[in-house]
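The other protein chains are all here in position, but one chain of the complex has been omitted.
Right, subunit A next:
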Amino acid sequence: MESQNIKFQFVSADGEARDVEGQIGETVMEVAYATGIKGIAAECGGSMSCGTCHVFLDKASFERIEAPSESELDMLDIVSSDRRPTSRLSCQIKLTPEFVDAEVHIPESQY
């Protein structure tokens, strides 16, 4: 299959937006790390044991993509910034065509 780039947007806690792109199958956390986005610590590198890659999605994108697993929901219980209805761990969101134009909001703090 032809590799396809997915374009989406990070929005920092103070509202600054930045367009990025990544390949299908990459995670949102990996794109953040590769493009130098600040505010996503992701200390455990995507193995779901730190809860420091918390993000909020726009509602439409949240509903369009695959729902979070039970273990991700458990981790979201212990994140530092208040959890919202569209909270996700960015290490658990794999880029798919449904994710095009998503807005990924970064919380105030990951700790």
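Here is the rule we use: a contact is a pair of C-beta atoms (placed from the backbone, for glycine too) under 8 Å apart; a residue touches a chain by one contact, two chains touch by 3 or more; residues count from 1.
In this section, contacts and distances are computed from a predicted model.
Undergrad: Out of "Cytochrome P450", "Membrane protein", "Na+/galactose cotransporter" or "Putative transporter component", which one is the UniProt protein name for the chain not included here?
TA: Going by its UniProt entry, the chain not pictured is "Cytochrome P450".
Undergrad: Looking at A:M48, A:I65 or A:V100, which residue reaches the missing chain?
TA: A:M48
Undergrad: Would you write out the residues of subunit A that touch the absent chain, in ascending order?
TA: Interface with the chain not displayed, on the subunit A side: 33, 41, 43-51, 71, 74-75, 77-78, 111.
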